[in-house]
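A single protein chain has been removed from this complex, and every other one stays in its place.
Going in written order, the chains are labelled A, B and C, and every chain counts its residues from 1.
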Amino acid sequence: MTNGGQVFLLDSPITAKREVARDMFVLAVRAPEIAASVRAGQFVNIGWFSGPLLRRPFSVYREDGENIEIILKAVGEGTSQLLAMKPGDRLSCLGPLGHGFGLEAGPRRAVLISGGLGVAPMPLAAGEATKLGIHVTWVHGARSSDELCTESQGHEVVWATDDGSKGFAGTAVAAAPDADVVLACGPNRMLAAVADRWPEARVAVETYMGCGTGVCLGCAVPLKRGGYDRACKEGPVYRAADIDWPSLPSHLPYAVTA
Amino acid sequence: MTNGGQVFLLDSPITAKREVARDMFVLAVRAPEIAASVRAGQFVNIGWFSGPLLRRPFSVYREDGENIEIILKAVGEGTSQLLAMKPGDRLSCLGPLGHGFGLEAGPRRAVLISGGLGVAPMPLAAGEATKLGIHVTWVHGARSSDELCTESQGHEVVWATDDGSKGFAGTAVAAAPDADVVLACGPNRMLAAVADRWPEARVAVETYMGCGTGVCLGCAVPLKRGGYDRACKEGPVYRAADIDWPSLPSHLPYAVTA
Amino acid sequence: MSDMAVAVGGVKLRGPVLAASGTFGYGTELPVLERRALAGMVSKGIFLRPREGTAPPRISETPSGMLNAIGLQGPGVDVLIRDYAPKWAEWDFPVFVNINGESALEYGEVAARLDGVPGVAGFEINISCPNVEQGGLYFGNDPRAAAAVTEAVRKRTSLPVWVKLTPMVSDIGVIARAVEAAGADALCAINTFVGMSIDLNAYQPRLSFRTGGLSGPAIRPLAVHLAHQAALAVRIPVIGIGGIMRAEDALEFLVAGCAAVQVGTATFVNPRAIAEVHDGIAAFLEAKRFTSLTDLPRYLPRD
Partner (left out) sequence: MSDMAVAVGGVKLRGPVLAASGTFGYGTELPVLERRALAGMVSKGIFLRPREGTAPPRISETPSGMLNAIGLQGPGVDVLIRDYAPKWAEWDFPVFVNINGESALEYGEVAARLDGVPGVAGFEINISCPNVEQGGLYFGNDPRAAAAVTEAVRKRTSLPVWVKLTPMVSDIGVIARAVEAAGADALCAINTFVGMSIDLNAYQPRLSFRTGGLSGPAIRPLAVHLAHQAALAVRIPVIGIGGIMRAEDALEFLVAGCAAVQVGTATFVNPRAIAEVHDGIAAFLEAKRFTSLTDLPRYLPRD
């Protein structure tokens, strides 16, 4: 997959900010080294001056060779502070971290399933898949149309909303067709449903993280075979069937509001 | 004096910022209620979102009926954060607090002596004295001319620099003439020298403050008659002869860099 | 509006949020205060006789906290009775006096003098004082000494007696049970933790007293744990204290098993902190559709 690559610690100015759905924003930061090496599903761990003690992990949403983007909502102290910042303000970016989706040539059709902020790793995934000649169907769900980030990529795009206000009325999982490869990101509860239907799906899970670098063992992901993996090192992308879903906390704020 | 007046807790936007000497800045914040009632020598206790735990006390430097100004240098965490802020950012201002110089009609000549950032309460003092028909000589000292804030007021202004790069070569205390009333603000060490020469001088002292409102007893000022006063309530202006100078800490950062 | 009243250790309070000792003076100092939300206050710690307190510097800021070494500066019991109690008698919330002594006898004596004085609603015994009789060790560290002080006060008053625990113990449950058995009506958990901070210019502690008590949000997770342990150990109510800045912080203590809370350092930062904490708890109860604070779920697994 994508581990073992070089990790960078960069002092990155915010270069742009845009709203992509109600209360949902994309921040761009200058981080050329990370932009050049990041793979879909990897994350950056972000800290800032007079911020909270711990860094905050964010999937890389997009990159343009010079900047990387992250997508977020204000759900707590850290995200609120981040969204109060302006272009020019500086963030400390550590990354790219973790194993990504690890896409390789071979499969013919990929389905990307995302719920809410689970959209985060999908633009990179759609891009990588397309480059590998894989046909991409991206199914993206949210509670309602105004919460749906409609920046999209891929050969086919399917929208799903819980309230039916846009596209399919129901969850992204219910709206998704079958495919050779299924990639998913969203609330852990949604990922558990993905695991039921596609045990071989590659899912990006969410955990609390202390370090993001593999040393604290705080990001424990319970495994079906027993014991725990580190989401920041062995994850955050897992084979859906490998996770002991009932033991994985599903109430994280990102997940809940996703 | 000026105690017993009403105190306000205001959410105040920064309205302006200017550099008045090397690394020394004046911040203006909108605080009409405080501007309307503040007396020379009183202070405001300032806090802000994601700032340090405790508020920071600042003398009111000037007011224009709508805004109040404070003058500061980055000497520690709080002042560094304050000076990183921009117009539009909001501060929580609690004030006016403490007893001011308590100028009243009567004396003919006043000498205002300030060292470094001890300039802070003097513009208001000069203004009040002038209105009361008192002749004002303001003697202001600093280490060197580039550290000297030359915004001045009063009938006569005397500059003093330790290195002689502007005005009198020596301390402000040495440069000061005698007068009916002496007001002084600056490093506690300087104030001790003022007390030696003019026991009746009114001096604004500096202490660490926990609350600024009289409840924590953290701002203890040792008195000649024994025991302690609260700088935030009975002070910060004292009759010079009342203070037990050797017991008053003189190493506070503001004082040291003043 | 949900019912915010609570009954704590012999008194009925109009709400769950009190002002902590040493952070609210004698209730007369604070500007811009909103008294309507104040369920009660605990006055600055008092000794029998006047005390000057320690030399400055007395406070020092730390990450999310502050150290203080005020040295229990105060005018002594007689001045308290003369100058403050008459004011307290006019207020619509109860005032508890935080009492201190260098011996169990002295604690008892302070209580006896204040017993029956109009304006004094009850006592909070501060057992974080050094026990001069037993070589300066703290009353609060030793279950027998803590019980002895409690009994000494209990014998001299019929007013409610609360005991304020120190966190500097290896098992707070032991002390909690000892003072409960000795007649305490409620426990207050906790007082400050001893800390030190060094001035790198002077190569010595920043505080003239060398050490100081750490308060503020930094200690909150420790305080929640200790208040919870105390609540598990006894049947009398526990009042939670330590680092409460917002309603959510107070709710952590309440869910952890406390009957009420005290707000300390937050008042320095925001003189309206108590009102905001009170209003925030009320809003939380409304949002969760609890008709009364007593309906709030408590996490008290006695296993």
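Quick note on the criterion: a contact is a pair of C-beta atoms (placed from the backbone, for glycine too) under 8 Å apart; a residue touches a chain by one contact, two chains touch by 3 or more.
Just so we're clear, the structure is a prediction, and the values are computed from it rather than from any experiment.
Within the entire complex, contacts from the absent chain reach the displayed chains A, C. Per the touch definition above, the residue from C:28, C:158 or C:211 contacting the chain not shown is C:211. Checked against the full complex, the candidates A:20, A:75, A:216 or A:241 give a single residue touching the omitted chain, namely A:216. Residues touching the missing chain, restricted to chain C, are 62-65, 67, 138, 141, 168-171, 193-198, 200, 203-205, 211-212, 214, 216-222, 224-225, 228, 243, 248, 251-252, 255-256, 284, 297-299 (touch as defined at the top). Counting over the whole complex, chain A has residues 6-9, 47, 52-55, 92, 94, 97, 207-222, 226-228, 233, 247-249, 251 touching the chain that is not drawn.
The rule is short, and it goes like this: only the chains that are shown with their structure count from here on.
Overall, the chain located most centrally, as judged by its C-alpha mean against the mean of all protein C-alpha atoms, is C.
Of all chains, A has its CA centroid at the greatest distance from the CA centroid of chain B. The distance from the centre of chain A to the centre of chain C, each centre being the mean of the chain's C-alpha atoms, comes to 46 Å. Distance between chain B and chain C, defined via averaged C-alpha coordinates, is recorded as 35 Å.
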